[in-house]
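One structure, as C-alpha coordinates, below. Some questions next.
Of the protein chains in this complex, all but one are displayed in their positions.
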Amino acid sequence: MGFNVIGKTIMKSLFGKPATAMYPIVKNEFYPNTRGRIENDITLCNYCGLCGRRCPAGAIEVSKPEKKWEIDRTRCIVCNFCVQVCARNALSTERHYTTPMTDKSKRITTLYGEKEEPVKEKVQENA
Amino acid sequence: MGERTIIPFGPQHPVLPEPLHLDLILEDEKVVGAVPSIGFVHRGLEKLVEKRDFHEMVYVIERVCGICSFIHGQGYCQTVEGLMGIEIPERAKYLRTIWAELSRVHSHILWLGLMADAYGFESLFMHCWRVREKVLDIFEETTGGRVIFSVCRVGGVWKDIDNDTLKRIVTVLKDVEKEIKELSDVFIKDYTVQKRTRGVGVLTYQEAIDLGAVGPTLRGSGVPMDMRKLGYAAYGELDFEPIVEKDGDCYARTLVRVREVFQSLDLIYQAVNKIPDGEIATKVRGNPPAGEFISRLEQPRGQVIYYAKGNGTKYLDRFRVRTPTFANIAPLLKMLPGSDLADVPILALTIDPCISCTER
Partner (left out) sequence: MTGQTFKPVTAAEIVEKTKQYAKDGYRLIQIHCTKTPQEMFIIYTFEKIDLSCENLKMDVQVGDTVPSISGVFFGAVLYENEIHDLYGVNFSDLAVDFKGTFYETSVKQAFAQTGADNKE
(Lines give C-alpha, C1' and ligand atoms only; values in the text may rest on other atoms or scores of the structure.)
Protein backbone atom coordinates (compact mmCIF):
# COMPACT_ATOMS: atom_id res chain seq x y z
CA MET A 1 0.00 0.00 0.00
CA GLY A 2 2.81 2.32 0.95
CA PHE A 3 4.54 1.44 -2.31
CA ASN A 4 1.42 2.41 -4.27
CA VAL A 5 1.32 5.83 -2.65
CA ILE A 6 4.97 6.57 -3.26
CA GLY A 7 4.75 5.13 -6.78
CA LYS A 8 1.86 7.43 -7.59
CA THR A 9 3.72 10.42 -6.16
CA ILE A 10 6.81 9.61 -8.20
CA MET A 11 4.77 9.22 -11.39
CA LYS A 12 3.01 12.52 -10.69
CA SER A 13 6.30 14.28 -10.10
CA LEU A 14 7.92 12.81 -13.21
CA PHE A 15 5.15 13.27 -15.74
CA GLY A 16 2.82 15.82 -14.18
CA LYS A 17 2.82 19.58 -14.40
CA PRO A 18 5.17 21.21 -11.89
CA ALA A 19 3.51 22.73 -8.82
CA THR A 20 5.45 25.95 -9.31
CA ALA A 21 5.22 28.42 -12.17
CA MET A 22 8.12 29.57 -14.36
CA TYR A 23 7.86 33.03 -12.90
CA PRO A 24 9.25 35.67 -15.27
CA ILE A 25 7.79 33.84 -18.29
CA VAL A 26 4.47 32.86 -16.71
CA LYS A 27 3.00 35.72 -14.71
CA ASN A 28 0.88 34.96 -11.66
CA GLU A 29 -2.87 35.27 -12.15
CA PHE A 30 -4.51 37.30 -9.44
CA TYR A 31 -8.06 36.92 -8.20
CA PRO A 32 -10.55 39.77 -8.58
CA ASN A 33 -10.46 40.18 -4.80
CA THR A 34 -6.67 40.36 -4.46
CA ARG A 35 -5.51 43.44 -2.62
CA GLY A 36 -2.50 44.61 -4.59
CA ARG A 37 -2.26 48.37 -4.26
CA ILE A 38 -4.49 51.36 -3.60
CA GLU A 39 -5.52 53.51 -6.56
CA ASN A 40 -7.32 56.84 -6.51
CA ASP A 41 -9.68 58.11 -9.18
CA ILE A 42 -8.66 61.73 -8.72
CA THR A 43 -11.67 63.11 -10.63
CA LEU A 44 -13.99 61.77 -7.92
CA CYS A 45 -11.83 62.83 -4.98
CA ASN A 46 -12.90 65.88 -3.00
CA TYR A 47 -9.72 65.96 -0.84
CA CYS A 48 -11.61 65.54 2.41
CA GLY A 49 -8.59 63.75 3.88
CA LEU A 50 -10.61 61.06 5.63
CA CYS A 51 -8.47 58.28 4.12
CA GLY A 52 -5.31 59.92 5.45
CA ARG A 53 -6.72 60.34 8.95
CA ARG A 54 -8.07 56.79 9.19
CA CYS A 55 -5.00 55.07 7.71
CA PRO A 56 -3.51 52.78 10.39
CA ALA A 57 -0.05 53.13 8.84
CA GLY A 58 -0.15 56.87 8.14
CA ALA A 59 0.71 56.33 4.49
CA ILE A 60 -1.70 58.75 2.85
CA GLU A 61 -1.32 62.51 2.84
CA VAL A 62 -4.01 64.77 1.44
CA SER A 63 -3.88 68.50 0.99
CA LYS A 64 -7.05 70.35 0.10
CA PRO A 65 -5.62 73.74 -1.03
CA GLU A 66 -3.08 72.08 -3.31
CA LYS A 67 -5.56 69.42 -4.52
CA LYS A 68 -2.95 66.83 -3.79
CA TRP A 69 -3.36 63.15 -2.86
CA GLU A 70 -0.18 61.34 -1.97
CA ILE A 71 0.49 57.73 -0.94
CA ASP A 72 3.71 56.20 0.32
CA ARG A 73 3.68 52.75 -1.29
CA THR A 74 6.22 51.30 1.11
CA ARG A 75 4.30 52.40 4.20
CA CYS A 76 0.91 51.28 2.90
CA ILE A 77 -0.18 47.91 4.30
CA VAL A 78 -3.06 47.52 1.81
CA CYS A 79 -5.57 46.85 4.56
CA ASN A 80 -8.35 48.28 2.41
CA PHE A 81 -9.63 50.53 5.22
CA CYS A 82 -9.27 53.76 3.20
CA VAL A 83 -11.28 52.20 0.37
CA GLN A 84 -14.04 51.34 2.80
CA VAL A 85 -14.20 54.72 4.52
CA CYS A 86 -14.05 56.80 1.30
CA ALA A 87 -17.35 58.65 1.05
CA ARG A 88 -17.10 59.33 -2.70
CA ASN A 89 -15.84 55.86 -3.73
CA ALA A 90 -12.80 57.44 -5.33
CA LEU A 91 -10.39 54.88 -3.90
CA SER A 92 -10.16 51.33 -5.12
CA THR A 93 -7.87 48.35 -4.70
CA GLU A 94 -5.97 47.34 -7.79
CA ARG A 95 -5.29 43.64 -8.29
CA HIS A 96 -1.61 43.99 -9.12
CA TYR A 97 1.05 44.64 -6.53
CA THR A 98 3.33 47.64 -6.47
CA THR A 99 6.33 46.90 -8.67
CA PRO A 100 9.54 46.47 -6.69
CA MET A 101 11.74 49.53 -6.65
CA THR A 102 15.49 50.02 -6.43
CA ASP A 103 15.23 53.70 -5.70
CA LYS A 104 13.52 54.91 -2.55
CA SER A 105 12.45 58.17 -4.12
CA LYS A 106 9.96 56.25 -6.26
CA ARG A 107 8.00 55.04 -3.26
CA ILE A 108 5.70 58.05 -3.18
CA THR A 109 2.90 58.36 -5.72
CA THR A 110 1.41 61.83 -5.95
CA LEU A 111 -1.76 62.74 -7.79
CA TYR A 112 -2.93 66.29 -8.47
CA GLY A 113 -6.47 67.28 -9.28
CA GLU A 114 -7.27 69.52 -12.24
CA LYS A 115 -6.78 73.21 -11.67
CA GLU A 116 -10.11 74.29 -13.19
CA GLU A 117 -12.30 72.40 -10.80
CA PRO A 118 -12.23 74.84 -7.88
CA VAL A 119 -13.65 77.57 -10.12
CA LYS A 120 -16.53 75.34 -11.13
CA GLU A 121 -17.29 74.40 -7.55
CA LYS A 122 -17.27 78.02 -6.46
CA VAL A 123 -19.67 78.95 -9.24
CA GLN A 124 -22.02 76.22 -8.13
CA GLU A 125 -21.81 77.29 -4.52
CA ASN A 126 -22.56 80.91 -5.39
CA ALA A 127 -25.44 79.98 -7.61
CA MET B 1 28.61 13.43 36.90
CA GLY B 2 30.32 15.02 33.96
CA GLU B 3 31.48 18.52 33.44
CA ARG B 4 28.82 21.09 32.66
CA THR B 5 28.88 23.07 29.45
CA ILE B 6 26.57 25.84 28.36
CA ILE B 7 25.58 25.87 24.71
CA PRO B 8 23.67 28.81 23.27
CA PHE B 9 20.78 27.77 21.04
CA GLY B 10 19.50 30.50 18.75
CA PRO B 11 18.48 33.29 18.19
CA GLN B 12 19.71 32.24 14.75
CA HIS B 13 19.34 28.50 14.28
CA PRO B 14 18.78 26.49 11.10
CA VAL B 15 15.70 24.77 12.47
CA LEU B 16 13.84 27.85 13.65
CA PRO B 17 13.27 30.97 11.64
CA GLU B 18 12.25 32.61 14.92
CA PRO B 19 14.57 34.42 17.33
CA LEU B 20 14.22 32.18 20.36
CA HIS B 21 17.35 31.98 22.44
CA LEU B 22 17.97 29.16 24.91
CA ASP B 23 21.02 28.71 27.09
CA LEU B 24 21.28 24.94 27.28
CA ILE B 25 23.14 23.53 30.27
CA LEU B 26 24.64 20.21 29.22
CA GLU B 27 26.19 17.28 30.99
CA ASP B 28 27.95 15.41 28.19
CA GLU B 29 25.17 15.06 25.63
CA LYS B 30 22.27 15.36 28.08
CA VAL B 31 20.45 18.61 28.66
CA VAL B 32 20.05 19.29 32.37
CA GLY B 33 18.67 22.78 32.27
CA ALA B 34 17.65 25.61 30.00
CA VAL B 35 17.25 29.35 30.40
CA PRO B 36 15.19 31.12 27.75
CA SER B 37 15.57 34.65 26.63
CA ILE B 38 13.31 36.43 24.24
CA GLY B 39 12.88 40.08 23.44
CA PHE B 40 14.72 40.23 20.13
CA VAL B 41 11.67 41.34 18.19
CA HIS B 42 9.69 43.26 20.79
CA ARG B 43 7.59 45.79 18.90
CA GLY B 44 5.19 47.14 21.51
CA LEU B 45 2.11 46.74 19.32
CA GLU B 46 -0.12 46.66 22.40
CA LYS B 47 0.88 50.20 23.21
CA LEU B 48 -0.24 51.41 19.79
CA VAL B 49 -3.85 51.02 20.91
CA GLU B 50 -3.58 54.42 22.57
CA LYS B 51 -2.88 56.09 19.23
CA ARG B 52 -5.10 54.18 16.81
CA ASP B 53 -8.85 54.25 17.14
CA PHE B 54 -10.65 51.01 17.77
CA HIS B 55 -11.66 50.45 14.13
CA GLU B 56 -8.12 50.88 12.82
CA MET B 57 -6.62 48.74 15.54
CA VAL B 58 -7.97 45.56 13.89
CA TYR B 59 -5.34 45.91 11.17
CA VAL B 60 -2.57 46.43 13.70
CA ILE B 61 -3.56 43.44 15.84
CA GLU B 62 -3.76 41.22 12.75
CA ARG B 63 -0.11 41.91 12.16
CA VAL B 64 0.91 40.48 15.53
CA CYS B 65 1.41 37.17 13.77
CA GLY B 66 1.52 36.07 10.15
CA ILE B 67 0.18 32.57 10.58
CA CYS B 68 -2.74 33.12 12.90
CA SER B 69 -3.50 36.63 11.67
CA PHE B 70 -7.16 35.91 11.09
CA ILE B 71 -7.80 34.68 14.61
CA HIS B 72 -6.00 37.72 16.05
CA GLY B 73 -8.35 39.95 14.10
CA GLN B 74 -11.33 37.86 15.12
CA GLY B 75 -10.29 37.88 18.76
CA TYR B 76 -9.82 41.62 18.79
CA CYS B 77 -13.21 42.22 17.19
CA GLN B 78 -14.86 39.74 19.52
CA THR B 79 -13.36 41.44 22.57
CA VAL B 80 -14.39 44.93 21.49
CA GLU B 81 -17.85 43.64 20.53
CA GLY B 82 -18.12 42.11 23.99
CA LEU B 83 -17.10 45.40 25.55
CA MET B 84 -19.68 47.31 23.52
CA GLY B 85 -22.37 44.66 23.81
CA ILE B 86 -22.75 44.12 20.05
CA GLU B 87 -24.29 40.95 18.70
CA ILE B 88 -22.99 40.18 15.21
CA PRO B 89 -25.14 38.56 12.47
CA GLU B 90 -25.23 34.77 12.25
CA ARG B 91 -23.70 34.68 8.78
CA ALA B 92 -20.72 36.72 9.96
CA LYS B 93 -20.19 34.23 12.79
CA TYR B 94 -20.12 31.34 10.35
CA LEU B 95 -17.80 33.17 7.95
CA ARG B 96 -15.43 33.88 10.82
CA THR B 97 -15.54 30.22 11.80
CA ILE B 98 -14.76 29.09 8.26
CA TRP B 99 -11.79 31.45 7.93
CA ALA B 100 -10.53 30.55 11.40
CA GLU B 101 -10.62 26.85 10.62
CA LEU B 102 -8.90 27.41 7.28
CA SER B 103 -6.20 29.24 9.24
CA ARG B 104 -5.84 26.25 11.49
CA VAL B 105 -5.55 23.90 8.52
CA HIS B 106 -2.83 25.96 6.87
CA SER B 107 -0.98 26.56 10.13
CA HIS B 108 -0.91 22.86 11.00
CA ILE B 109 0.19 21.85 7.49
CA LEU B 110 2.93 24.46 7.67
CA TRP B 111 4.02 23.09 11.01
CA LEU B 112 4.01 19.50 9.71
CA GLY B 113 6.29 20.67 6.91
CA LEU B 114 8.66 22.36 9.33
CA MET B 115 8.66 19.24 11.51
CA ALA B 116 9.56 17.10 8.48
CA ASP B 117 12.35 19.53 7.68
CA ALA B 118 13.61 19.30 11.28
CA TYR B 119 14.24 15.58 11.03
CA GLY B 120 15.59 15.85 7.56
CA PHE B 121 12.64 14.82 5.37
CA GLU B 122 13.15 17.55 2.81
CA SER B 123 10.76 16.34 0.14
CA LEU B 124 7.99 15.71 2.69
CA PHE B 125 8.47 19.33 3.71
CA MET B 126 8.04 20.41 0.08
CA HIS B 127 4.93 18.27 -0.34
CA CYS B 128 3.31 19.70 2.82
CA TRP B 129 3.88 23.23 1.64
CA ARG B 130 2.62 22.41 -1.84
CA VAL B 131 -0.66 21.25 -0.34
CA ARG B 132 -0.81 24.30 1.90
CA GLU B 133 -0.64 26.52 -1.17
CA LYS B 134 -4.17 25.41 -2.12
CA VAL B 135 -5.49 26.72 1.19
CA LEU B 136 -3.65 30.00 0.68
CA ASP B 137 -5.26 30.30 -2.76
CA ILE B 138 -8.67 29.96 -1.13
CA PHE B 139 -7.71 32.80 1.19
CA GLU B 140 -6.56 35.01 -1.66
CA GLU B 141 -9.73 34.34 -3.60
CA THR B 142 -12.10 35.04 -0.72
CA THR B 143 -10.36 37.75 1.29
CA GLY B 144 -7.82 39.29 -1.05
CA GLY B 145 -4.74 38.46 0.97
CA ARG B 146 -2.64 35.33 1.25
CA VAL B 147 -1.38 35.90 4.77
CA ILE B 148 -2.95 39.06 6.17
CA PHE B 149 -6.65 39.02 5.43
CA SER B 150 -7.97 42.34 6.80
CA VAL B 151 -11.46 40.97 6.52
CA CYS B 152 -12.66 41.20 10.11
CA ARG B 153 -14.25 44.36 11.44
CA VAL B 154 -15.86 45.36 14.67
CA GLY B 155 -19.47 44.32 14.10
CA GLY B 156 -18.95 41.59 11.52
CA VAL B 157 -16.84 40.98 8.44
CA TRP B 158 -16.08 43.06 5.34
CA LYS B 159 -16.48 40.45 2.65
CA ASP B 160 -19.03 37.77 1.97
CA ILE B 161 -18.38 34.41 0.35
CA ASP B 162 -21.24 33.47 -1.96
CA ASN B 163 -22.70 30.01 -1.70
CA ASP B 164 -21.29 28.75 -5.02
CA THR B 165 -17.78 29.70 -3.93
CA LEU B 166 -18.34 27.92 -0.62
CA LYS B 167 -19.27 24.74 -2.49
CA ARG B 168 -16.17 25.05 -4.65
CA ILE B 169 -14.03 25.55 -1.53
CA VAL B 170 -15.37 22.27 -0.20
CA THR B 171 -14.32 20.40 -3.34
CA VAL B 172 -10.82 21.92 -3.14
CA LEU B 173 -10.61 20.95 0.53
CA LYS B 174 -11.65 17.35 -0.27
CA ASP B 175 -8.57 17.24 -2.51
CA VAL B 176 -6.44 18.69 0.28
CA GLU B 177 -7.86 16.11 2.68
CA LYS B 178 -6.90 13.24 0.35
CA GLU B 179 -3.37 14.52 -0.06
CA ILE B 180 -2.90 15.15 3.64
CA LYS B 181 -4.11 11.63 4.35
CA GLU B 182 -1.30 10.28 2.16
CA LEU B 183 1.30 12.57 3.72
CA SER B 184 0.16 12.02 7.30
CA ASP B 185 0.93 8.30 7.05
CA VAL B 186 4.61 9.22 7.06
CA PHE B 187 4.24 11.17 10.31
CA ILE B 188 2.19 8.43 11.95
CA LYS B 189 3.75 5.18 10.69
CA ASP B 190 7.30 5.87 9.59
CA TYR B 191 9.90 4.01 11.65
CA THR B 192 12.53 6.77 11.57
CA VAL B 193 10.04 9.43 12.61
CA GLN B 194 8.83 7.33 15.51
CA LYS B 195 12.42 6.74 16.61
CA ARG B 196 12.97 10.49 16.77
CA THR B 197 9.69 11.42 18.46
CA ARG B 198 8.40 8.61 20.65
CA GLY B 199 9.24 9.06 24.31
CA VAL B 200 11.09 12.32 23.69
CA GLY B 201 10.22 15.32 25.84
CA VAL B 202 7.46 13.80 27.90
CA LEU B 203 5.12 16.24 29.58
CA THR B 204 2.82 14.54 32.06
CA TYR B 205 -0.85 15.37 32.56
CA GLN B 206 -0.30 17.23 35.82
CA GLU B 207 2.76 19.13 34.59
CA ALA B 208 0.91 20.28 31.50
CA ILE B 209 -1.86 21.72 33.64
CA ASP B 210 0.34 23.32 36.30
CA LEU B 211 2.79 24.93 33.89
CA GLY B 212 -0.04 26.42 31.88
CA ALA B 213 0.55 24.58 28.62
CA VAL B 214 -1.98 25.38 25.90
CA GLY B 215 -3.18 23.99 22.61
CA PRO B 216 -1.78 20.82 21.07
CA THR B 217 0.96 20.77 23.73
CA LEU B 218 -1.72 20.49 26.40
CA ARG B 219 -3.98 18.10 24.49
CA GLY B 220 -0.99 15.91 23.63
CA SER B 221 -0.68 15.29 27.38
CA GLY B 222 -4.24 14.08 27.67
CA VAL B 223 -6.02 17.22 28.89
CA PRO B 224 -9.25 17.75 26.94
CA MET B 225 -9.23 21.56 26.94
CA ASP B 226 -10.18 23.38 23.77
CA MET B 227 -11.36 26.99 23.88
CA ARG B 228 -13.63 26.36 20.92
CA LYS B 229 -15.80 24.45 23.39
CA LEU B 230 -16.70 27.86 24.90
CA GLY B 231 -18.94 28.21 21.85
CA TYR B 232 -17.74 31.55 20.53
CA ALA B 233 -18.51 32.41 16.88
CA ALA B 234 -20.43 29.47 15.43
CA TYR B 235 -18.62 26.74 17.35
CA GLY B 236 -21.57 26.30 19.70
CA GLU B 237 -23.64 24.95 16.82
CA LEU B 238 -21.00 22.66 15.34
CA ASP B 239 -20.34 19.12 16.45
CA PHE B 240 -16.81 18.31 17.57
CA GLU B 241 -14.80 16.96 20.48
CA PRO B 242 -11.32 18.12 21.57
CA ILE B 243 -8.63 15.85 20.18
CA VAL B 244 -6.60 14.23 22.94
CA GLU B 245 -3.54 12.00 22.99
CA LYS B 246 -2.31 10.37 26.19
CA ASP B 247 1.46 10.02 25.85
CA GLY B 248 2.62 13.62 26.16
CA ASP B 249 5.69 13.11 23.98
CA CYS B 250 6.64 14.65 20.63
CA TYR B 251 4.83 11.88 18.79
CA ALA B 252 1.58 12.60 20.63
CA ARG B 253 1.82 16.30 19.87
CA THR B 254 2.42 15.56 16.18
CA LEU B 255 -0.54 13.19 16.16
CA VAL B 256 -2.80 15.81 17.76
CA ARG B 257 -1.93 18.26 15.01
CA VAL B 258 -2.39 15.71 12.23
CA ARG B 259 -5.81 14.76 13.58
CA GLU B 260 -6.75 18.42 14.09
CA VAL B 261 -6.25 19.09 10.39
CA PHE B 262 -8.98 16.57 9.61
CA GLN B 263 -11.15 17.88 12.43
CA SER B 264 -10.86 21.43 11.10
CA LEU B 265 -11.73 20.29 7.58
CA ASP B 266 -14.76 18.51 9.01
CA LEU B 267 -15.78 21.68 10.88
CA ILE B 268 -15.58 23.65 7.63
CA TYR B 269 -17.83 21.13 5.86
CA GLN B 270 -20.31 21.36 8.73
CA ALA B 271 -20.23 25.17 8.70
CA VAL B 272 -20.73 25.31 4.93
CA ASN B 273 -23.80 23.10 5.27
CA LYS B 274 -25.29 25.12 8.09
CA ILE B 275 -24.42 28.68 7.06
CA PRO B 276 -27.54 30.89 7.05
CA ASP B 277 -28.20 33.71 4.62
CA GLY B 278 -28.35 37.28 5.76
CA GLU B 279 -26.37 40.33 6.71
CA ILE B 280 -22.61 40.12 7.27
CA ALA B 281 -22.16 43.13 9.54
CA THR B 282 -24.09 45.28 11.97
CA LYS B 283 -23.65 49.01 12.20
CA VAL B 284 -21.43 50.08 15.06
CA ARG B 285 -22.49 53.26 16.80
CA GLY B 286 -20.53 55.17 19.40
CA ASN B 287 -17.33 54.34 21.17
CA PRO B 288 -16.40 51.48 23.47
CA PRO B 289 -17.77 52.32 26.93
CA ALA B 290 -15.69 52.38 30.09
CA GLY B 291 -15.24 48.80 31.18
CA GLU B 292 -13.18 45.69 30.81
CA PHE B 293 -13.57 42.50 28.83
CA ILE B 294 -11.58 39.30 28.62
CA SER B 295 -12.02 36.76 25.87
CA ARG B 296 -10.35 33.46 25.20
CA LEU B 297 -10.02 31.86 21.79
CA GLU B 298 -8.33 28.82 20.35
CA GLN B 299 -5.57 29.48 17.88
CA PRO B 300 -3.73 26.82 15.91
CA ARG B 301 -1.01 27.05 18.56
CA GLY B 302 -3.35 27.09 21.52
CA GLN B 303 -5.34 29.34 23.74
CA VAL B 304 -5.02 33.07 23.23
CA ILE B 305 -6.31 35.66 25.70
CA TYR B 306 -7.40 39.18 24.87
CA TYR B 307 -8.12 41.87 27.40
CA ALA B 308 -9.60 45.23 26.46
CA LYS B 309 -10.23 48.25 28.66
CA GLY B 310 -12.31 51.06 27.26
CA ASN B 311 -12.76 54.58 28.60
CA GLY B 312 -15.62 55.98 26.53
CA THR B 313 -13.43 57.59 23.88
CA LYS B 314 -12.56 56.09 20.51
CA TYR B 315 -9.19 55.03 21.86
CA LEU B 316 -8.98 51.99 24.10
CA ASP B 317 -7.01 52.40 27.32
CA ARG B 318 -5.36 49.04 27.07
CA PHE B 319 -5.39 46.04 24.83
CA ARG B 320 -3.53 42.98 25.91
CA VAL B 321 -2.75 39.84 23.92
CA ARG B 322 -1.45 36.75 25.68
CA THR B 323 -0.28 34.58 22.82
CA PRO B 324 -0.09 30.77 23.01
CA THR B 325 3.68 30.54 22.64
CA PHE B 326 4.19 32.73 25.69
CA ALA B 327 2.30 30.18 27.76
CA ASN B 328 4.12 27.28 26.15
CA ILE B 329 7.64 28.46 26.99
CA ALA B 330 7.40 27.26 30.60
CA PRO B 331 6.38 23.70 29.54
CA LEU B 332 9.24 23.74 27.01
CA LEU B 333 11.69 24.42 29.85
CA LYS B 334 10.21 21.42 31.65
CA MET B 335 10.51 19.15 28.61
CA LEU B 336 14.12 19.98 27.80
CA PRO B 337 15.98 18.54 30.81
CA GLY B 338 16.73 14.87 30.24
CA SER B 339 16.71 15.00 26.45
CA ASP B 340 19.68 14.75 24.13
CA LEU B 341 21.19 17.83 22.53
CA ALA B 342 20.20 16.44 19.13
CA ASP B 343 16.53 16.38 20.19
CA VAL B 344 16.41 20.02 21.25
CA PRO B 345 15.41 21.39 17.81
CA ILE B 346 12.52 18.93 17.52
CA LEU B 347 11.44 19.63 21.09
CA ALA B 348 11.47 23.36 20.51
CA LEU B 349 9.44 22.82 17.36
CA THR B 350 6.74 20.69 18.95
CA ILE B 351 5.40 23.65 20.91
CA ASP B 352 5.13 25.41 17.51
CA PRO B 353 6.98 28.50 18.70
CA CYS B 354 6.04 31.83 17.23
CA ILE B 355 8.29 34.34 18.90
CA SER B 356 7.10 37.36 16.95
CA CYS B 357 3.65 36.53 18.29
CA THR B 358 4.99 36.18 21.79
CA GLU B 359 6.66 39.55 21.97
CA ARG B 360 4.06 41.48 20.03
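Labels A and B are assigned to the chains in the order they are written; within every chain, residues are numbered from 1.
In the analysis below, a contact is a pair of C-beta atoms (placed from the backbone, for glycine too) under 8 Å apart; a residue touches a chain by one contact, two chains touch by 3 or more.
Only a predicted model underlies this, so the values are computations on that prediction, with no experimental measurement involved.
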Omitted chain's touching partners, listed by label: B
Residue in contact with the excluded chain [from B:Glu27, B:Asp137, B:Asp175 or B:Asp210]: B:Asp210
Touch with the omitted chain, as defined above, among B:Cys128, B:Ile329 or B:Leu349: B:Ile329
Residue in contact with the excluded chain [from B:Met227, B:Ala252 or B:Ile268]: B:Met227
Footprint left on chain B by the chain that the document does not show: 35, 37-39, 42, 44, 46-47, 50-51, 82, 209-212, 214, 223-225, 227, 229-230, 232, 292-296, 303, 305, 307, 309, 311, 315, 317-318, 320, 322, 326-327, 329-330, 334, 359
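Operating definition for what follows: only the chains that are shown with their structure count from here on.
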Chain B residues touching chain A - in the complex, by the definition given at the top: 52-53, 55-57, 59-60, 63, 127, 130, 133, 140-145, 148, 150, 158-159, 182, 185, 189
Residues on chain A engaged by chain B in the complex (per definition of touch): 2, 5, 9, 19, 30-31, 33-35, 54-56, 77-81, 84, 93
